[in-house]
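All protein chains but one are shown at their positions in the complex.
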Amino acid sequence: MTSIAKIDHFVSVEDSSNEQVLLLLKRASAFKQGVLWKSPKKQIFAANLFFENSTRTHNSFHIAERKLGMDVLEFDVQTSSLQKGETLYDTVLTLSALGVDVVVIRSSVERYWDELLQSPRIACHIVNGGDGSGEHPSQCLLDLMTIQEEFGDFSGLKVAIVGDLVHSRVARSNMQMLTRFGAEVYFSGPKEWHHKEFDHYGWFLPLDELVSKIDVLMMLRVQHERHDGSQSFSKEEYHQAYGLTEKRAKRLPDKAIIMHPAPVNRDVEIANSLVESAKSRIVEQMRNGVYARMAILEAVMSGWEKYYL
Amino acid sequence: MTSIAKIDHFVSVEDSSNEQVLLLLKRASAFKQGVLWKSPKKQIFAANLFFENSTRTHNSFHIAERKLGMDVLEFDVQTSSLQKGETLYDTVLTLSALGVDVVVIRSSVERYWDELLQSPRIACHIVNGGDGSGEHPSQCLLDLMTIQEEFGDFSGLKVAIVGDLVHSRVARSNMQMLTRFGAEVYFSGPKEWHHKEFDHYGWFLPLDELVSKIDVLMMLRVQHERHDGSQSFSKEEYHQAYGLTEKRAKRLPDKAIIMHPAPVNRDVEIANSLVESAKSRIVEQMRNGVYARMAILEAVMSGWEKYYL
Partner (left out) sequence: MTSIAKIDHFVSVEDSSNEQVLLLLKRASAFKQGVLWKSPKKQIFAANLFFENSTRTHNSFHIAERKLGMDVLEFDVQTSSLQKGETLYDTVLTLSALGVDVVVIRSSVERYWDELLQSPRIACHIVNGGDGSGEHPSQCLLDLMTIQEEFGDFSGLKVAIVGDLVHSRVARSNMQMLTRFGAEVYFSGPKEWHHKEFDHYGWFLPLDELVSKIDVLMMLRVQHERHDGSQSFSKEEYHQAYGLTEKRAKRLPDKAIIMHPAPVNRDVEIANSLVESAKSRIVEQMRNGVYARMAILEAVMSGWEKYYL
């Protein structure tokens, strides 16, 4: 039995060790089974600081915090001194001074946390709720949790990641982590949304070739809000060329599952009728997100000294 | 002693049975007297999802939820994925997946809840905080509570509903429920804001004829925000023609009470000096709103098996 390194912040899953990720998954699963947090006997304040719109990530962090018995401060960007030009650094410095223990931040700025983690004056634990085109580590964790829950192990699993690969902040983390844990990764979708650096992780193939052979079909959201509208296909064209149509779904293996980080553009990435179908784990992903985030919050707050692999 | 049907959602008072409404009133009254909720021994999450501006309804649901010991998620429409085009259905599906037990929704869309209640995947209890020109059932309940508190019984009570009848989402519920419980309903106000379907419930008469004979004077808000500004009267003209002036108030019977769902346009529907006068129950209506909403939340959360008429 060996203990593993404590983490103070959780900003990147890619920089986490396999042991750390597996322990987070184990704790998330325990929380799902009803295990309670042995929290420190003091009032803990969590602040959520979201600079980008969010339903799932924001609200599931809130619920995770409350399930852990934390006090939640919903920081309102629009009515804060950020509007007077105060920086993120000075805002988090303030929250730290006010006694906030953990701050969850979503920002459009990649690696916004660098300056926060370097400050000797900021005592808050920082949790990354998504940074620009960087990472979305809690999403990666809940995706891994959902796959692990289904198949027990990642080794040899065939996972296709399909769609807006370059704009997704979870696709790159997922391809890295899945590969590290022994899965085989494939890609599909529009060529212009693929990048040659992904070749390192797996083949880029037409969806029709992949669909009958995979265990996990991970569809990515077409992020209209991050595009300039210049792409050359309509929603219907996208659906037919790169989406999970009802016809393609029929060719999926019996045990295959469908995943999507949501919000789903129904009838674009996935046919409307399939979103809540038996093979879909989209609702389960959202459910697991609460427990994955509980595990993350526990990890940064109480360390891992007492847990063992 | 007979039990009455459990309700899972509370979206319409008009579709509720008299027994259900009377039981809600009884429980609201009990809460006001300090009775505590025998809550389930688990953490309950309530989410408030308001698409329209609100002070009373929104905050009194929040306070009712906290008085029942629930955890409250204030869903921020403006910073949610609704801004990326996510639908109400997918938003509530998400909240359900995250473990939210009850969702209070105010929307401008009439009967927005139809698709929510039909979904086999949405496990939340839905409470209607107002739907377009549809219903505002918690407001109706608090109005009935305020009248019952004053007069003990509805039978034979003379109630005048005055003003913006067609745009009000509580007037129609009130005329129906009051009639069902044996009250006599009268109407007054501008002719263009009356509709012949209301004739089924009572006479439409000038306020000067009604004012000396009624027990309850229920003034409705002139909803500037729902009008196009084309009405032909000024605020002062409205007040003189259809409002409760000081002169008219002097002719009210001794035991008569003045009601208004608020916010009041002072000196339009009601003379400023009368809003907080001895006959006014406007502040009491707001107070009762908390207890009426506690009764609603209790009903959808714990069912009514253990309570009897």
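Order of writing sets the labels: A and B. Residues in every chain begin at 1.
One rule holds for everything that comes next: a residue touches a chain if its C-beta (ideal position, glycine included) is under 8 Å from a C-beta of that chain, and two chains touch if they have at least 3 such contacts.
All values reported here derive from a predicted model rather than from experimental measurement.
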Hidden partner chain, touching residue among B:F10, B:W37 or B:F50: B:F50
Residue in contact with the excluded chain [from A:K38, A:R121 or A:K250]: A:R121
Chain not shown: contacting residue from A:G34, A:G85 or A:G152: A:G85
Omitted-chain contact residue, chosen from B:V11, B:V170 or B:A262: B:A262
Absent-chain interface as seen on subunit B, which is shown: 50, 53-56, 58-60, 62-63, 66-67, 74, 77-78, 224-225, 262-266, 276, 283-284, 286-287, 289-290
Chain not shown, touching residues in subunit A: 43, 45, 47, 71, 73-76, 78-86, 90-91, 93-95, 97-100, 121
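The rule we apply is simple: only the chains that are shown with their structure count from here on.
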Cα-superposition angle relating the copies subunit B and subunit A, to nearest 5°: 120
Between subunit B and subunit A, distance of the C-alpha-averaged centres to the nearest whole Å: 41
